[in-house]
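Next up is a structure, given as structure tokens.
The complex is shown incomplete by one protein chain, all other protein chains being positioned as in the whole.
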Amino acid sequence: MLLNSLNYIGVAVFAASGALVGVRKDLDLWGIVTVAALTGVGGGILRDVLLGSTPPAAVQNWVPVTITSVVALVVFFFHPAFTALRRTILILDAIGMGLFAATGASIAVAVHSSAFAAAVVGLLTAVGGGLLRDVLVREIPLLLQPSDLYAVPALIGSTIVAVGSTYTDIAEPVWLIVGAVSATGLRLAGLAAGWKLPPAPRRTRSA
Amino acid sequence: MLLNSLNYIGVAVFAASGALVGVRKDLDLWGIVTVAALTGVGGGILRDVLLGSTPPAAVQNWVPVTITSVVALVVFFFHPAFTALRRTILILDAIGMGLFAATGASIAVAVHSSAFAAAVVGLLTAVGGGLLRDVLVREIPLLLQPSDLYAVPALIGSTIVAVGSTYTDIAEPVWLIVGAVSATGLRLAGLAAGWKLPPAPRRTRSA
Partner (left out) sequence: MLLNSLNYIGVAVFAASGALVGVRKDLDLWGIVTVAALTGVGGGILRDVLLGSTPPAAVQNWVPVTITSVVALVVFFFHPAFTALRRTILILDAIGMGLFAATGASIAVAVHSSAFAAAVVGLLTAVGGGLLRDVLVREIPLLLQPSDLYAVPALIGSTIVAVGSTYTDIAEPVWLIVGAVSATGLRLAGLAAGWKLPPAPRRTRSA
């Protein structure tokens, strides 16, 4: 119940980010609906394929795609309001990332993955949708750009859920919330403080 | 039998479109064979991975890759004839799209997917190969461009097969043919009439 609700909120938030990228790239209505769907459910489909849970939940169940389609339509008609709220989007995106890192790890633990595998699957769930979005519209994925911290908070969040659920007796929902809040909090703190990882040393780089 | 024949015709037609894109991008013989193979069987591999039917038919069985390789060789040596016939290619591509939408949905129903899942899988089978082709040669996927209707006819075709096979007693082959003809017909009608979906309203867009 909690797991499902958190997951659907993440789907909606990521769909909004995908739809906005589609608007910026001048895609038509179908393109925007498609990018929103793939961004919103791409991470979850990757998670289910890696865990062997086929067909993936987002293919078997009509709810996630309905959510991403409604979100895409809202963005399509009202996007001027959204682009003016870019700051809000960054915050919502951080929330979605935290939710997917935590729920991805939790679902992996539920199908008896090792803690290591659950942490990796949580990370891939959190970054998979955005990666697919950026590859489709032909940008170097945000994930790889020398930008603000993104995947490190996701990995920390998924690791908390994976290790906590596997090695302690504390109830799953507690770890779910601690993991999601940690990932989102670190991401937002990093954005606010301008934390960055270093690029490779350049001294003798040529061509 | 009918299902297999329709599927192989779709593989051949999509392989031809992939090979022609490879020629235009100045790829060498192996590159052209590779793009033709991935375009021809990419949608089917995606379908089988999503349905958990591993190894995918196109990996397990030598027929599909043999078809794509022969098609690629023919295009490689005779492509001037093909590029002069770009109109013919668009028509063949529409036929392939309709065939994959219908066969993809039908195969999903055969492994007991829900009607919703079958419609989604049919759509992804129809568009998966072309998407892979465009990502590989670094173009914004045709699927996402503000161009003529492509995925909407595919979705209509796959939905007809999925809903018809699941909820009626009419024989599968009937739905297979109705679905494929509907998808291909709508695509061709859209090309002829210049139907397009609207881009997002631009009023206050900035940057």
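Here the chain labels run A and B in written order, and each chain numbers its own residues starting at 1.
Just so it is clear, contacts are C-beta pairs under 8 Å (C-beta built on N, C-alpha and C of every residue); 3 or more make two chains touch, one makes a residue touch a chain.
The structure displayed is predicted, hence computed values, not measured ones.
Interface note for the absent chain: among A:S5, A:T66, A:S114 or A:T168, the touching residue is A:S114.
Checked against the full complex, the candidates B:V65, B:A94, B:L149 or B:V163 give a single residue touching the omitted chain, namely B:V65. The chain not displayed touches chain B at residues 22-23, 25-32, 34-35, 45, 49, 52, 54-56, 59-62, 65, 75-77, 79-80, 83, 135-138.
Not every partner is drawn; the one left out touches chain A at residues 49-52, 108, 113-114, 116-117, 120-121, 131, 135, 138-141, 143-147, 149-152, 196-201, 203-206.
Keep this in mind: only the chains that are shown with their structure count from here on.
Averaged C-alpha coordinates give centres for chain A and chain B that are 28 Å from one another.
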